[in-house]
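Apart from one protein chain that is not included, each protein chain of the complex appears where it belongs.
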Amino acid sequence: MMKKLPEEKVTPFVEKLLKDYEVLGPIQTAGFVSFGRITSPGELKLNHQNSTKAPKEAFFPQWEVLFRYRSTGQSVEVQSTEDPGRTRILFGIRPCDIRAALLLDLVFDSLDSKDPYYINKRKGTIVVGLGCNHPVSTCFCPSVNGGPFSREGADLFMTDLGDGYLVEVLSRKGRKLLQYLNGKEASEEDKERAMAIEDSAARGISSVIEADGLMEKLEKMMEAPFWDFLHEKCLGCGICTYLCPTCHCFDIADEAFDLRGQRVRYWDSCQFPLFTLETSGHNPRPTGRERIRQRIMHKFNYFFSTHKAIACVGCGRCIIHCPVNLDIRRVIDDIHRE
Amino acid sequence: MTFIGNNAASNSGEPLRNPYLPFPMRVERTFVETSDRMLKSFDLAFMDKTDEAGFRFQPGQFCEVSLLGKGEAPLGIASSPTEKPLLRFTVNRAGVVTRGLHHLEEGDEVGIRGPLGNSYPMDRFQGKNVVIIGGGFAFTTLRSLVVFMLDHKNRKKFKEITVIYGARAPGLLLYKEEMAQWERREDVNLYVTVDKGDEDWNGREGFVPEVVEEVGPSSVDAYAVICGPPIMIKFTFPKLADLAFSPERIYTSLERRMKCGVGKCGRCNIGPLYVCKDGPVFSYAELEELPKDY
Partner (left out) sequence: MEEIQNKIRQEVAQLLSEGQVDFVIGFEQGSLPLRATPFFLRDIADANLLVWSPFCENNLATYLTKIQGKRVGLIAKGCDVRSVVALVVEKQIQRDHVVVIGVPCQGMVDRRRIEREVDGEILKAHQEGEEIVVEGRDFRKSLPWKKYLYPSCKRCEHRNPLIYDTLIGEKLVEEAEGAYHEIEAFEKLSPDERWSHFTEEASRCIRCYACRQACPMCYCAECFVDSSFPKWIEKGLDPSDVQFWHIVRAYHQTGRCVGCGACERACPMEIDLVYMTQKINRDVKELFGFEAGLDLDSPPALSTYRVDDQQEFIK
C-alpha cells in the first residue's frame, strides 16, 4: 500500500506519533548531525547523509544496566532491567542502518542464545526507513547487498519526492502507523517520480568495493605481511567500531556503590589493547597489527563464514570519521591486489 | 538472592531465560588446594531448587562465576555431573574477581551463569582408550572428566584410562584426595609427577612431557586430552605426535578473556568460532583449521 504524505502534513504526522511513541531519528548535535530522541518534529534532520552515530543505539545502547542489586545484610536482591518501556519509532532511518539491524539480529537473536535486552527493544521498535535520493561519495551499500532504496527490514518506507513523501507500508507494525498519517493514496505520477528518484540514486553511487572473492582472498592472508604495514598509521582508537552500525562488541562490568550496585554492559572495541588481554598477562592480539587484522577479518571473512553475510553495510562512517583517513575502500582494493 | 525481573518473550510467547542473570548459589565448603594458597576450591549449592533441576552439564563446560560488585570470572567446572548436587570450582587467585572469590566463606552467596561452552566429546571416547594429561591448575575440568569416566555407571563405556598429571612442586598438586583414591584403583593408570620434589616427596620427579614419553601410552584406538600451561603443551604435543596420536585424536581446552560467555560480546573469537560457545574444547585438527589468533 502506498500513500502520499504531502510536505505540509509531515510535521502533524510526527507530532501525532510523538503523543503515543518515543521517536528517534537524525538530529542536530552541536555542529553535526547525529542520532537521538526528538521532542518536536522540527528537530528531525531528514535530508542529512549519514548521522555520525548509528541508530544501532536504539537496540544496543552504548551503556546499559543489565541488573541492579542491593544487599540487605540477610540477602541480596537482584532486579533485572529488561523492560524497554514504551514502543519507539525510528524515523528517517537509512537502508544501510536498517540492514545493519538485521545483521545485529543474527548475533543477539540467535538460535542458541537470546539477548532479552536487545530483543525487547527491537520488538518494541517500528522502523520508518527513508530512501537516499543523493547517496554521498563514501556510500557503497550496493557492493554489500544493500542499496539506497532497499526496503529490507523497514516497517514503513519513505521516498522524498520533493513536495512530500511516498510512504509504503511494508509490515503489520508499519500498518499501525497509518492512522497517524493524513495522506491520500499515492498517484501513478507519484509512483513514477519515486521510481525515477530511485534510478537516479542507484546511479549516484560512486564507491564500489569488490566483495566477490574477498572472503576467499582473506582466508589465505592470516599471516601475510600485509597487516604489518596496514596498521602503522592506525591510531588504535575506537571511532570506526563505535560509529559502525554493525559492530556489536561489548564489555560487562559491575559498578558498585557500597552495598548496592549494578551490572552494566557498554561498548568495547577490538581495537583497544585490553580487549583480549588474559589475566595471565598473555594477549593474543598484543599490537595494532593483530587488532586491525581482527577487524577486517571479522567483517569480511569470519562473520561471512558463519552467517553468509558481510558485516558491513557500506554506510561510510568509518571512512568519513577516521582521524587518519584510513579508508576501508582502499584497504579492500589493496587486499585484492595482494 | 531473590530475583525480581521480567523475561523477554520468545517467538513462541514463552519467557526466555535471561542469559546474563546469574543463578544464586551458596558456598558450602571452601578448601585451600595448594601450599602457596593461590588455588582454592569452592563447593557451591543452588539456592533455588528449580535452577538446580535445570542445570545439566557435561565435563569440559564452564560457568561465569559472579561476585556482585566485582564482576565475573570464567571457571571450568571441576566436579563431575555424577557428583551432583556438588558443584565445584577451583579458583586461581589472579585478578580482581578471583581475589574476591578467595575471600568467600561458607554460607556466603555467589552467582553462576551456565553451563556454558561445549564439553569433552564423550561420545567419541566411548569404547576407546583415553589418555588425560594435565599440568598445574589446568587440571580443573580434567578432574570432572576423570571422575565422570570412573563413575561406576560409566566406567565400562571406556577402555583403558591413563592420567598423567604434573605440577611444579608437591605442594602445588591439586585434588590430592582424589589422586590418592585413583592411585588405589585398578581401573585407571595414574602417573603423578612434580618438576622438583621436596624432602617428603617419594613420588616421581620429571616434567610432564618426559613422563608422557616414558609412559608411552598407545595411540591405537585412543584419544588424548591435554590441558596445561602453554609451555607444557608446547613440549608435550610433539611427544603425542611421536606416539602417533593424530590431531583429530588430541583435544584441549582453551582459555580466553571472556565476558558474556554466550558468543555475543565478540572478544573470545578465534576466526569465526567463539571459544565460549563453540569451545572451549577443541581438537587439534579443528585448531589447525582456525587462524593462529591465540
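Should a chain be cited, it is by its letter among A and B, assigned in written order, with residues numbered from 1 in that chain.
Basically, contacts are C-beta pairs under 8 Å (C-beta built on N, C-alpha and C of every residue); 3 or more make two chains touch, one makes a residue touch a chain.
This is a predicted model, so every value here is computed, not measured.
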item: Left-out chain, listing which of the shown chains it touches; value: A, B
item: Residue in contact with the excluded chain [from A:His134, A:Arg175 or A:Arg203]; value: A:His134
item: Sites on subunit A contacted by the missing partner chain, in the whole complex; value: 29-32, 34, 49, 52-53, 62-63, 134, 136-138, 229, 232-233, 235-239, 242-243, 251, 253, 255, 264, 266-269, 272-274, 319-321, 323-327, 329-330
item: Subunit B residues that touch the omitted chain in the full complex; value: 95-96
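One rule holds for everything that comes next: only the chains that are shown with their structure count from here on.
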item: Rounded Å distance between subunit A and subunit B, as computed from the means of their C-alpha atoms; value: 38
item: Complex interface listing, subunit B residues touching subunit A; value: 1-10, 16, 18-22, 24, 67-72, 94-95, 98, 109, 230, 255-257, 259-260, 262-269, 271-272, 277, 291-294
item: Sites on subunit A touched by subunit B in the complex; value: 66-67, 69, 71, 75-83, 107-108, 110, 112-117, 119-120, 123, 222-223, 248-254, 256, 261, 263, 265, 268, 270, 275-280, 282, 284-285, 290, 294, 297-298, 301-303, 305-306
